[in-house]
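Below: one structure in structure tokens.
With one protein chain held back, the other chains of the complex are shown just where they sit.
We call the chains A, B and C, going by the order they appear; numbering starts again at 1 in every chain.
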């Protein structure tokens, strides 16, 4: 095991996958969240229920989707429903245990920005926008955010509040893991193997508090890495 | 033709069928309205679009359905949708040209009662209730009511207003046809062959006004009667 | 998950519950309703858009305290005599009514399935219906000022439906006229589904609705469990029975005797689906 090596993206994905319990119902965004959810389903959580906002419920993709609307998701789903139905009957009604979000910025309270960097009317960077995030963040039992950590992405206060941090239970980054304290402020609770706290502090745009119970992420197992790498080779493939 | 004979129900059904134009979109209740719509589709209105509140759009039943949920309606429809969708996306959105209603009571203003005879809390007769009627009456381009005429069914004021008469364009009875004047009061505009005005007056619970342009219903044609009788023999049959 | 009819009803239907046995002529859950009668449940608030012969039986047997509905009749035949007897003569006991239009009931289920306290529609306007329920109100559009109608969400304690198939995990598939069943199931706290058969795999079919096992409480194999209603692809509607019900149900003692013979007196071993 000690001879294994992995990239920051790989350990971030595997740490995210571990957040999912078997038989969780999970609302999955495309990209790293989808990769993590599919790793979980192939390892410790075979009964994980994947819901994609395109309307596929219980998708069991044999390859890794490139987009949220890949045909593979429809072909392997228990049910395909309309987009209004997925948001109203499934997400809003509180049937989803875990929401999985990415972000451009996150702040110490767990609020997320995927809208603009800079003033709304004259932004320096126009980001894609809200998508499903505001209601995923408000309706799922718990919310996991996956984001690369840097002083640019971890800010004291997001420039635009696209979705709220109230239900954020865990933030998984390429450096470690953060969880909110009772007041809702994100604390560092785990570092990945080989990452020191000073590195994480330097990559955080606020005075980061470290949990008294700081732990280290267990290294990826051979199985986890094999599953992840094999899966990524299939991205966007049509079966 | 003059040797033909027909029952009061038959001429009522055929007169109702004649109210439908080819390519009308028609929201059909079960019973006589459904029979009339299916006669029209087999005679002068082959492109009539039949919508049943069970969710079948463009049903082309080969037999006459006994209930609104007969399998024949689903099998022959262009589309089968859910009940909420049929009411919200199709009826409420104003996509239906003609609504076809039956009633236990109708009054001079065209308001309809299918709820109770007598006081609501202690009714003499408890009727089935509203069903789709309130929204059919409010949302269709025009509304045709089919009802047997008597002093008991044609009342000055309905005991319970189940649906409004505002959009009622024609009332077809076993005696003739009534249409609203500009003030909304139903006038006698047609009598069926062999029916005199005095008979209609006696079967009306208010002082009935007769239209200056009173006309007589054209007798059923051989084709109409043949189509109707053949159709009724198939009621509830499974193809 | 997959259990017997007796167990499913025992675990999910309690005295005083609000219970929707939904279906729109097609797929009426008769067998499940009969089991509720056999188990002697009381004080139920029954909910259904189109209460028909099954509800006539439940009401006549004194199971229901209240009925929430939009159209109560024997489709294509006429009145429900037990329903009328309860409303007109309080027999076997008074029946409280709350009635709506179909559009109102459908949207009440939609609100329930959506986790919202109410839904908006154009409906009920000018009718005498709102005067008799507190679950209909006027609401202003915050953008245009137009006045519309709001209906309160329906969230039954338990919804019971009949479907064609389930797989061994308890995922359920129904097709043909599927009415308001998806919404009724998703609006409820618990859901029980009887099915014609349990199969290894649910082959995709045109027009099919699939309800995943994880939104259901119990699934029971009850072949013919919709009779005299029908299951598209499995059986046809027993129209003769619906017509016969008119005379069976007209007289109180004849009704009771029929229920004794056909429902109460059916031993466990003869029950629809008891071997499942």
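Note that in this section a residue touches a chain if its C-beta (ideal position, glycine included) is under 8 Å from a C-beta of that chain, and two chains touch if they have at least 3 such contacts.
Given the structure is predicted, the values throughout are model-derived calculations rather than measurements.
Novice: What are the shown chains that the omitted chain is in contact with?
Specialist: In the entire complex, chains touched by the missing one are A, B, C.
Novice: Please pick, from A:36, A:80, A:146 or A:200, the residue that touches the omitted chain in the full complex.
Specialist: That would be A:80, which touches the missing chain.
Novice: So which of C:5, C:68, C:86 or C:121 would be touching the chain we can't see?
Specialist: For the chain that is not drawn, the touching residue is C:121.
Novice: Touch as defined at the start, partner being the missing chain; which of B:49, B:68 or B:231 qualifies?
Specialist: Of all options in B:49, B:68 or B:231, contact with the hidden chain holds for B:49.
Novice: In the complete complex, the non-displayed chain touches which residues of subunit B?
Specialist: 23, 25, 49, 57-58, 78-79, 88-89, 92-95
Novice: Using the document's contact rule, name the residues of subunit C that touch the chain not shown here.
Specialist: Subunit C touches the chain not shown through residues 114-122, 134-135, 137-139, 141-144, 146, 148, 150, 152, 204-208.
Novice: On subunit A, what residues meet the omitted chain?
Specialist: Contact residues on subunit A toward the absent chain are 30-31, 53-56, 66-71, 73-74, 80, 82-84, 87-88, 91-92, 115, 120, 123-126, 128-135, 138-139, 160-164, 166, 236, 238.
In this text, only the chains that are shown with their structure count from here on.
Novice: Over the chains that touch one another, what is the least number of steps taking subunit A to subunit B?
Specialist: 2
Novice: Based only on mean CA positions, could you tell me how far subunit A sits from subunit B in angstrom?
Specialist: 57
Novice: In whole angstrom, how far does the Cα centroid of subunit B sit from the Cα centroid of subunit C?
Specialist: Averaging C-alpha atoms per chain gives centres 28 Å apart.
Novice: Report, in whole Å, the distance between the mean C-alpha point of subunit A and the mean C-alpha point of subunit C.
Specialist: 41
Novice: Check each residue of subunit C and list the ones that touch at least two other chains.
Specialist: In subunit C, 182-183 touch at least two other chains.
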